[in-house]
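Here the complex is missing a single protein chain, while all its other protein chains stay put.
Letters are used for the chains, namely A and B, taken in the order the chains are written, and counting of residues starts over at 1 for each.
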Amino acid sequence: MAQSSTLEMENSPSMERTEHVDGITPRRRRVQPLPYLLLVPATAALVLMLGYPIVRLLTLSLQEFGLKQQFGAAADWVGLRNFREILHDPEFWAVLRRTIAFCAVNVVLTISLGMAVALLLQRLGKGMRLMTMIGLMLAWSMPALTSTVIWQWIFDTQYGIANWVLGRQGQSWLSNPLTFYFVATIIVVWMGIPFVAFTLYAGLTQIPEERMEAAAIDGAGAWQRFRDIVVPALKPILLILTSLSVLWDFRVFTQVYVLQRAGGITRDTNVLGVYAYRISIGANQFDKGAAVAIVMVGITLLVTVFYLRSMTRQEEL
Amino acid sequence: MTAVLEPSGLESSTLEPIVPRPRRRRRNLVPNLLGILVFVVATFPVYWMVLTSFRRGIDIQQPTPQFLPNPGTLANYRKVFRREFFWTAVKNSFTVTLIVLVLALFIAFLAAVAVSRFRFRGRRAFVVAILLVQMVPAEALIISLFRILDGWRLINTIAGLSLTYLAFVLPFTIWTLRGFVANVPKELEDASMVDGSSRLRAFMTITLPLVAPGLVATGIFAFIQAWNEFIFALVIMNRPEKQTLPVWLQAFNEGARGTDWGGVMAGSTLMAIPVVIFFLLVQKRVAGGLTAGAVKG
Partner (left out) sequence: MRIIRVAAGLAALTMAMAACGDDSKSSSATNAPAPAATTAAPAATDAAATPTTVADTTPAPIVGGTGEGGELRLWLNGGDTPDDFVKFAIGEFNKTHPDVKVTFERQQWTGIVEKLTTALSSSDSPDIIELGNTQAQAFEAAGALEDLTAQKAALGGDDLLQSLVEAGTYNGKFYGVPYYAGARVVLYRKDLFEKSGIAIPTTIDELMAAATKLKADNASTPNFSGMYLPGKNWFAALPFIWVNGGDIAVQDGGSWKGVLDSDQAVQGLTEYQKFVEQTSGAPKDGDDSKDYLAFCNGEVGMMPAPGWKPGQIINKDDGCPAMEANIGAFAMPGLTTGTTSPAFLGGSNLAVSAKSKNPELANELLKILVSKDYQKQFADQGTVPALKSLLGDITGSDAATAQAKAAQNSRFVPSSENWAAVEASNILPDMLVAISGGADVKTEAAKADAAIEQILNG
């Protein structure tokens, strides 16, 4: 596969020379200011706004920090005690297992259904496509809180449409953790598909029609065209979307929190995002909450590391 | 990105504009039905929200659902418009959202270009950092972030809230735009430069339009994030005249006697309108891929 060397295109006259990519024959090495300049605004914004909070998160996780310390009491350093307490708590592991499973299901559903919808959008006529896009747009624009409330109404034990349609009066969807997560998954996936579909559709439009038709003429079936042309072409976008979905679905908060308020047993339905919130804001244990947040980062890192590695290997990083 | 470059016998490397082929209409029944299905599934909750907004409170939760507001009422909307600070909240929301939208797209685009078109020391670190930052749950940072803003006297200011949203929206936006920019092969610019235009001009006329769909998708995302965000707005804008719409709307959830669902849904419906309008304005660009300067070769 023609790769990174095409990125360099050393022959263009107006570009600064860079190092040869394999580092064997370094050419004239003039550091270009341009990329750094382009990065200045982004780096500035991120460091200014997130730098201190993230550093603070790290320090909080190593201190004893409750509401008292928030209001001025001295904070003692306790080393890894917060982490130890969290990791020795069986409830944490239960929550973690649940969160991983929940995340996996949601990511798979969101990406595959999103891809399906994107392909559908491509096949539709202009008018139908616009209408469908508007529909997806309406779904996308609902705030998480409102859509969770509406979906909860739909699955309400006594007044919900779902029970009315299925003819099961009084079926409680939230009291059983499995059906609780069924409802939560519906909400999360429903909310996540529009963005994935739009982005993939945008990517699809970047694939030249000629290639598809050429392949069709060559005798490739629809599935083969999909597998051999569409997927590779969309690979960078797909990987990005998948990684984003993993990050987001791992941290789901609002949907589960609001559903818990409406029904079910909290202890059996917590996911990591809600668990961290209940510890930090709910119980004013900012130190343990910070430790949970850091553990979440660590786990997410583990999950995405293989993706990062493959990107690095393909010189896409 | 690289697969698009695979040579294939039938492709030419000229830059003639493509003549759009007419679509075949015969086989559109199944896709159309599916399209309707998707539309229904996507919009049912929205329909329910709008329906509720036209209902009297007493009718909202009943054992047998009703699909039309009968009797309907405009009282909920009147309540929303009349309630104090509605228009200040609208103004605040619009200001913050538009600032975030413009700045985020601009800054992220620059960064995306830097990261996908150039090689330089620290590039990989930057990309990994962008990814790492997104792994941190935002709720964990509320209190620290408040502290910084308080130190800079930016609490209860548009600038403070905008900066906050910007910081949260940037990583994702850069991450996604990177893919879109990378997807447009440099050869196109180079080919155009062979004809004599400068790199910058080639960039503006060739690459930028091709990245437009990515800009639109991430732009909509940034818009929605800023428009609907609640908890940071609640904490950073704690004076009523500075509230944004989501925070303002929360008051309906806690009226003197419990939740005013009609008001909540009316407010939510109104809040959805600017988002949809924004989408309608930019939606043409979601599929702007095949303009002059074909992606070939």
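One rule holds for everything that comes next: contacts are C-beta pairs under 8 Å (C-beta built on N, C-alpha and C of every residue); 3 or more make two chains touch, one makes a residue touch a chain.
Owing to the predicted nature of the structure, the values given are computational and were not obtained by experimental measurement.
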item: Touched by the hidden chain, restricted to displayed chains; value: A, B
item: Residue of A:Ala222, A:Ala283 or A:Val305 in touch with the missing chain, whole complex considered; value: A:Ala283
item: Options B:Glu189, B:Glu229 or B:Asp260, residue touching the unrepresented chain; value: B:Asp260
item: Contacting the left-out chain in the complete assembly, out of B:Val100, B:Ile155 or B:Val184; value: B:Ile155
item: Hidden partner chain, touching residue among A:Gln169, A:Gln224 or A:Ser310; value: A:Gln169
item: Touch list for chain B against the chain that is not drawn; value: 56-58, 60-63, 78-79, 81-87, 142-143, 146-147, 150, 153, 155-156, 230-231, 234-235, 238-241, 248, 250-251, 253-263, 270, 273-274, 276-277, 280-281, 284
item: Residues of chain A (touch criterion as defined above) contacting the omitted chain; value: 66-68, 70-73, 130, 157-158, 169-170, 172, 174-175, 260-268, 278, 281-285
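To be clear about the criterion, only the chains that are shown with their structure count from here on.
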item: Separation of chain A from chain B, taking each centre as the mean of its C-alpha atoms, in whole Å; value: 15
item: Chain B-facing residues of chain A, complex; value: 1-3, 6-9, 12, 14-15, 18-19, 21, 31-32, 34-36, 38-39, 41-43, 45-46, 48-50, 52-54, 56-57, 60, 70, 117, 120, 123-125, 128-147, 149-151, 153-154, 156, 158-159, 161, 164, 190, 193-195, 198-199, 201-203, 205-211, 213-214, 229, 232-233, 235-237, 239-241, 243-244, 247, 251, 253, 273, 276-277, 280-281, 286, 289-290, 293, 296-297, 300-301, 304, 308, 312, 316-317
item: Interfacial residue positions of chain B with respect to chain A in the complex; value: 1-6, 8, 10-11, 18, 21, 23, 25, 28, 31-32, 34-35, 38-46, 48-49, 52, 61-65, 106-108, 110-111, 113-115, 117-121, 123-124, 126-128, 131-137, 139-141, 143-145, 147-148, 163-164, 166-167, 170-172, 174-176, 178-180, 182-187, 190, 193, 198-199, 210, 213-214, 216-217, 220-221, 224, 228, 230, 246, 264-265, 268, 271-272, 275-276, 279-280, 283, 286-290, 294-296
